[in-house]
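Please read the structure below before turning to the comments.
The complex is shown incomplete by one protein chain, all other protein chains being positioned as in the whole.
Coming up: chain A.
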Amino acid sequence: MTSATARIGAGPAVRRPRRRRRLVAWLFIAPLAIVNLLVIGGPGLSSLLFSFTDWDGLGQANFVGIDNYVELFQSPNVLAAIWHNLLWTLFFLIVPISMALLGAFLLSRLRRGQVLFRTLYFIPYVLATIVSATVWRQILSPDAGIGAALANLGFDGLAGVNFLGDPSLALGSVAFVNNWQWWGFLLVLFLAAMQGVNPALYEAARLDGANAWREFWHITLPGIRPTLMFLVLMTVIWSFLVFDYVYILTQGGPAGSSDVLATVLYRTAFSEQRAGYASAMAMLLSSISAVVVAGYLILRKKLDWDV
């Protein structure tokens, strides 16, 4: 009875601060939640609705069922763009991440000059995309770019190579330029993560006779796994959203050889004025990102990852 009375008596007193704390937490979250609801939820929902219409961006939107989605998966241009996005993803999962991991590991072993290199590698990332893309367009020009300059010096291996104007080279060339800006950013993130790995582990490994490769494989990689996995996830998502470099350098050409979903979407919405069909493409892009995130969450749960 006494304890029950005490419990009953103590209940509201305990619950009140907890409720207040919860209320305060909600108050903190509320502005962001409202903004998200307005700027993401609202347009997202309207895009979903418009994706089932023939809306031209101005007039009346007529319901067309799943026609836009059927057209989407029958369009050679859209399918080609998806393929280019997949190639882009593969490139960015391998090249910049490998370069950044290697660079960060080597830099982490430097005792002097690390800040200098870190800054140098990071500089491209802070340049405006339009600036770096314009500079690279000049560098890759067959008339005034690196090929012509080398040819003047007697090295004509790249003479006349039309990096952005040759359909077989355009996508790779744009990816190369984007990587030039991107990998330094990854390097800085990996380096920061590596500096959080317990140094005692490296000392113990060296005492056991481990070489640099073994240190990297058995200590560094597991040590930065949360960062690595997060960046892999984001790389996949960003690779499907890529737009700026492609649009500035090639606009998806020549002959659609560097088209990605975002450039096709842009052209469809603003040039063809088919906002309904473009909304279906946007839904496809969002779905891809959602599937990637869901897959990641499932894997994380199954493998019991600590990120």
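Quick note on the criterion: a contact is a pair of C-beta atoms (placed from the backbone, for glycine too) under 8 Å apart; a residue touches a chain by one contact, two chains touch by 3 or more; residues count from 1.
In this section, contacts and distances are computed from a predicted model.
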Name the absent chain as its UniProt record does, using one of the following: "Extracellular solute-binding protein", "Acyl-CoA dehydrogenase", "Sarcosine oxidase subunit gamma" or "histidine kinase".
"Extracellular solute-binding protein"
Only one of A:His84, A:Arg118 or A:Arg274 touches the unshown chain, namely A:Arg274
Hidden partner chain, touching residue among A:Gly184, A:Gly223 or A:Gly252
A:Gly252
For chain A, the residues touching the chain missing from this view
54, 56-60, 141-143, 162, 164-167, 251-256, 267, 270-274
